[in-house]
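To start, the structure itself, in structure tokens.
Rather than the whole complex, this shows some of its chains in their spots.
A, B, C and D are the chain letters, set down in written order, and residue numbers restart from 1 in every chain.
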Amino acid sequence: MLKDVEISGAIIEAYMKDLLDNLTLDVAIIGAGPSGMVAAYYLAKGGAKVAIFEKKLSVGGGIWGGAMGFNRIVVEERARKILDEFGINYGEFRPGLYVADAIEVATTIASRTVKAGVKIFNMFEVEDLVVKNDRVAGVVINWTPVKMTGLHVDPLTVEARFVIDSTGHGAQVTQHLLKRGLIEKLPGEGPMWAEIGERLTVEHTGEVFPGLYVTGMAANAVAGAPRMGPIFGGMFLSGRKAAIEIFEKLKV
Amino acid sequence: MLKDVEISGAIIEAYMKDLLDNLTLDVAIIGAGPSGMVAAYYLAKGGAKVAIFEKKLSVGGGIWGGAMGFNRIVVEERARKILDEFGINYGEFRPGLYVADAIEVATTIASRTVKAGVKIFNMFEVEDLVVKNDRVAGVVINWTPVKMTGLHVDPLTVEARFVIDSTGHGAQVTQHLLKRGLIEKLPGEGPMWAEIGERLTVEHTGEVFPGLYVTGMAANAVAGAPRMGPIFGGMFLSGRKAAIEIFEKLKV
Amino acid sequence: MLKDVEISGAIIEAYMKDLLDNLTLDVAIIGAGPSGMVAAYYLAKGGAKVAIFEKKLSVGGGIWGGAMGFNRIVVEERARKILDEFGINYGEFRPGLYVADAIEVATTIASRTVKAGVKIFNMFEVEDLVVKNDRVAGVVINWTPVKMTGLHVDPLTVEARFVIDSTGHGAQVTQHLLKRGLIEKLPGEGPMWAEIGERLTVEHTGEVFPGLYVTGMAANAVAGAPRMGPIFGGMFLSGRKAAIEIFEKLKV
Amino acid sequence: MLKDVEISGAIIEAYMKDLLDNLTLDVAIIGAGPSGMVAAYYLAKGGAKVAIFEKKLSVGGGIWGGAMGFNRIVVEERARKILDEFGINYGEFRPGLYVADAIEVATTIASRTVKAGVKIFNMFEVEDLVVKNDRVAGVVINWTPVKMTGLHVDPLTVEARFVIDSTGHGAQVTQHLLKRGLIEKLPGEGPMWAEIGERLTVEHTGEVFPGLYVTGMAANAVAGAPRMGPIFGGMFLSGRKAAIEIFEKLKV
């Protein structure tokens, strides 16, 4: 016979093991949007110990709504291979420009990322960074509803060799460095220019402070490069680029 | 060269075709939670024309948070086959009781449901029903943010041979019948008793008004049966049961 | 050398052990106000396994503010022994009427209650009851900030042989029975009449539904008896009375 | 027989055709207030392809309320011809100063503007600009309720040879240039001085950045010139001036 507290007990045990297991990570990724999940996927595939901390209950970031709620997204030729890697369907709008269902994209990438071994902690807000000897050494986390309600509750700390800021155009993780004067400026994304933005988001992906990587729109925000709207190829390629670079460094 | 308006154009064209194609449906499912998505999956597998309208941007309903944000969920023996059908990983807590990752569950079911041919319209709230000759004949939909802001904007109408209320314990679709006096009462879910609740949610799945089915916690809410917390077997089996029953009727 | 994650690890381990240890209780007390804490204190002193679930971060209920923020409270003769039991200072206003510092009262009772072996879980809201075979068999709990923000997150369940509703004049636990039609009415507290209210709050303390006790103002609310303002003798004696009665039944 | 989905289908088809047709424009006008509508009217009369994007559901900007809700407005001699052009009634307060009904003014100008061939998209907020090679090349739009609710949904892009900022004293379109460092300052409107403000709003109407015009109070805000209250002659003449200047450039 099923007892109600068994459900409670089973969940608490499994989750707390997850939480304790993930207090020290190779890579802590902040934000379960397209670039963060793709980075996590490739890092986990390669064997790194990686977790994602996501502010919302759900994952997927800005993918869900397509454009203005018209829930389709666009991917250009050079990123088509990522759609194929994840097994996502798409149609051709014109040669080199593909349209996919936003919900299929968001959920398929997330499903595959978790299956690749990535633990995603949702409803967790990064309220600060751990910085030791001028290097980002972890993140300071708290329940999102605790932050939303302004309750006075201390956070937990997670240590990581690398942190990825994949929080989108707000670059919310990197903002903490700015607020503390550890970086000098954070210009924010530039006005819309999809073609240039798509290219630069990959180019600007990299380590902006010892221990801290930026991907996706956070990369463009830190560099002051253009935004690009509901086209996601650059996001995917940025995530993959960060994974490859960090993976090399983790070997050291 | 990529033009910015091409992205806009590609998305508008694809989406509007989706929207026009789905104005008349075999089955309109309201709520992309576990029972609604499972029902949609099996209906689409069988060849029915089915769409889901979901109030939020993201799908998955109450799965994401596990229990109190400890993002694991429990499934009992009889529903294990559904996990297997969707290819979801799980661990054994004790014989007959399994624990799975909430995020893997939510995203994998959704991903597979879309791939099965179901169109999910997110950020859509059902603000009313179409009732003709004492039969539910469709749903009246509007953008969720329009409803949230209280702007005075008329809705669109979608016609369907069957409507499924899979909106959870609020039974928000069935509430419209109560408000209009077309049903006499809607007792709401009963207090927690997982074992009984799990069994009854499947038992109470069915047609509560000509043209309107209830699944999952909406079924228990309409029947006044117990709630059961973060255990999802009954949800899955309820969705499958509704799919099978409606499928038979659609053949007529 | 102190590592940041050690702090996280130490807290998670200790707390999760607490949480798992308290999933099945002799007595689950809802509300860490004066009557709930006093009941918990005497029950724990007697050896019962008891925990308090408190909605706020802090404990003490309505004691802190005295009257209109003038943070003093009044206790009459018959309850003076409870002040003595807890070692709380007081002054004599007139023979038989004593004045104490509200902050000393709130913190001293709480401190002594925890030391007596009671685990208090704060920031936990009881969102429902477990009812099995027409008996209250436990409580359904969730983080308060999750409830405040309306996030869609399932709760945990705690089983208990007895539940005490010590939530004050709202009688928030008993309200769940009313909402589900398991009791017929809940009149709420009557207008102010301190002398009568003080006496009746003790008299009305008792089991109002199999497995559910009410204490303090919740007892008067369920009985429709008068309120009494910042005089706390009746609260203390009500908590002690419930403890004694339940203790007898636990022996069975 | 009328079917409910016919209404949905007819509206979706007509509107989506409008939307696709207006993705590339000669002139995108932001704000359906007096200067924006008058500019649109004269541009459309001349044959330009022009659309207005308006944040609210209704058009008319600051005209509706007259002064403090006393719904009359004032127009001086030199702009009387615009009232005549639109067929708006007015009375003489003193020689050279005319009073008109605010509601007649707002609705008559709007009605005539639409009839002149201008498509107005209401409930659309301009959340950013398209800037290419240091020239404003379009606008980035989204549903107003999506912006109001803070939902994470990507926008659409509209390309235009010229953009007009007719958003009033907030100069909300030009603010995006300031935020991105593309212009150096935006002083905002000066204190009230109706006579001078009326004259300067026309004088300051012009191109403030390649591809971006300002009209009405936005022109005075960009120049730091005085505001003028419920007198609308300058607004009308500013709109007409912008139309004439842009029209000349479009010929090139």
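To be clear about the criterion, contacts are C-beta pairs under 8 Å (C-beta built on N, C-alpha and C of every residue); 3 or more make two chains touch, one makes a residue touch a chain.
Just so it is clear, the structure is predicted and the values come from calculations on it, not from any experiment.
**Q** Considering just this structure file, the complete complex holds how many copies of the sequence, given 4 are shown?
**A** Assembly-level count of identical protein chains is 8.
We adopt the following convention: only the chains that are shown with their structure count from here on.
**Q** Examine where the copies chain B and chain C touch and state whether the two sides share over half of their residue numbers (same) or under half (different).
**A** Shared-number fraction below one half, so different.
**Q** Among the chains, which has its CA centre at the largest distance from chain A's?
**A** Chain C.
**Q** In whole angstrom, how far does the Cα centroid of chain C sit from the Cα centroid of chain D?
**A** 61
**Q** For chain D, give me the residues that contact two or more of the other chains.
**A** 130, 138, 143, 146, 151-153, 156-157
**Q** Graph of touching chains, which shape: line, ring, star, complete, other?
**A** Topology of the interface graph: other, matching no listed pattern.
**Q** Okay, what are all the chain pairs that touch?
**A** A-B, A-C, A-D, B-C, B-D
**Q** Using the touch definition from the top, list the residues of chain B that touch chain D in their complex.
**A** 3-5, 7-9, 11-13, 16, 19-20, 23-24, 57, 123, 130, 138, 143-146, 148-149, 151-153, 156-159
**Q** Considering the complex alone, what residue numbers of chain B touch chain C?
**A** Residues in contact with chain C: 61-62, 64-70, 187-188, 190-194, 226-227, 229-230.
**Q** In the complex of these two chains, what residues of chain C are touching chain B?
**A** 128-132, 138, 140-143, 146, 151-157, 176, 179-182
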